[in-house]
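Every protein chain except one is present and positioned as in the full complex.
After this line comes chain A, so read on.
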Amino acid sequence: METELQALALRLEALLGPGQVITDPVRLRTYECDGLTNHRASPGIVVLPDTAEQIAAIVRECASEGVPYVARGSGTGLSGGALPRADGVLIVTSRMRRILEVDVANQRAVVEPGVINLDVTRAARPQGYYFAPDPSSQQICSVGGNVAENSGGAHCLKYGFTAHHVLACEVVTPDGELVELCADDPGYDLLGVFVGAEGTLGITTKITVRLTRVPETVETLLAAFDSIEAGGAAVSAIIAAGVVPAAIEMMDALSIEAAEAAVRCEYPPGAGAVLIVELDGPEPEVAAQFAEVERLCRDAGAFEIRIAAGEAERALIWKGRKSAFAAVGRISPAYIVQDGVIPRTSLPRVLARIDALSAESGVRVANVFHAGDGNLHPLVLFDDAEPGAEERAEAVSGAILDLCIEHGGSITGEHGVGVDKARYMPRMFTDTDLDTMQMVRCGFDPAGLCNPGKVFPTPRMCGEVPGVRKGPHPYEGKADIF
């Protein structure tokens, strides 16, 4: 195997040039994980291509040798979706970062996969447009990674996920062909299948994204509550009143403490929870709804409400929230970022159960979440120097996902399944469901070389294509919960 990879490395070097193929073990190891560090594997080879044609050629080489490959953008994923293969090639797109076109008249931009999410907005902003998907890592995550993971962000409550902002993808298929998938294509929505497939169906090499008009007005408020329950009640009241905020975000006391330590966001002291509510749109509509939101927050028991007086204050309010994951590093040596979804109405019950779980196990859990769409991000804290602590944290983290499923939710809202949650897929889907997904995958990647080992718990070769099983779906008749 070793020599096979060595031979492949030489051919890739001939293809790309010497500076673009990494084989030195010390350098390779710096690519051993993405934003999730508890899964690590040093890649066999790392390549840094410049063009789509190079990626196609790399994939063809891998296909002919039967070597698995994984695509990676900025390496900020939180489910291990870009975890390399020791016996494979890691295709890193961080040098493909040209913004090829900003076409405001047609509300679109064409970018290479390594372009940083926020750079699309920076390019379009002077002309009054922006790229709406805004993961907390938007200052560094790549658009290619956003496509693979169908990334969301605080504002997807109103604006939707990456899938809603991708108009076309140029894709290198697992047989090394360069094809274009368009949202407008008649027939099956293959673009819809591709976006969010976590890099298992091919590698995107060029993305046409939708640009969104910068809203006329943006208003942001920060409301402080004594408890998560009171904050949750405010969320329900706001949604019930028919307001669709651009974002509603909640943080609990522990995550506030972390954010405070990291970026001095100066949230109101003593708050058991803070709620960030942002409204955007035409000025009169925003003004009317904003007053209502303020009133509803007060009615729910907000003891302090701050309204951002301008961009700088708004940025400070968001800074605390957007840095919260990494900021937890300030209060805990290690932690697991969990990502689960529940129906909004179950929020108080699930949070109470998480509290109980934490109390029983002695494992601290900080809560950050997109409250508007019930997307929880519990941060399970532990000390990796303490024997058994990681296992206990893993157990709590898994139990939280069980809670989400139990309440009719999902094991992931936006971070993806990756390698981290593959084992939880059977808790949510029947064998029949999983087999059906495998059949889709086999349609694209029959050899199973494209990011293998991700999403599905038991990798299957497509030679043994499963038959469709019969049996009731555990959530049959419950689809309307969402």
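By definition in this document, a contact is a pair of C-beta atoms (placed from the backbone, for glycine too) under 8 Å apart; a residue touches a chain by one contact, two chains touch by 3 or more; residues count from 1.
Assume contacts and distances are computed from a predicted model.
**Student:** Missing chain, UniProt name, options "Glycolate oxidase iron-sulfur subunit", "Outer membrane lipoprotein-sorting protein", "ABC transporter permease" or "succinate dehydrogenase": which is it?
**Tutor:** The chain we cannot see is, by its UniProt record, "Glycolate oxidase iron-sulfur subunit".
**Student:** From the list A:G75, A:G152 or A:G409, which touches the chain that is not on show?
**Tutor:** Going through A:G75, A:G152 or A:G409 one by one, A:G75 is the residue touching the chain not shown.
**Student:** Of the listed residues A:L15, A:A86, A:I140 or A:A237, which contacts the missing chain in the full complex?
**Tutor:** A:I140
**Student:** Could you tell which one of A:L15, A:A86 or A:A261 touches the chain left off the display?
**Tutor:** Of these options, the touching residue for the absent chain is A:A261.
**Student:** For review purposes, identify every residue of chain A that touches the missing chain, sorted by number.
**Tutor:** Within chain A, the residues touching the omitted chain are 24, 26-27, 29-35, 37, 48, 74-76, 92, 94-95, 97, 114, 116, 137, 139-141, 261-263, 323, 325-330, 333, 335, 384.
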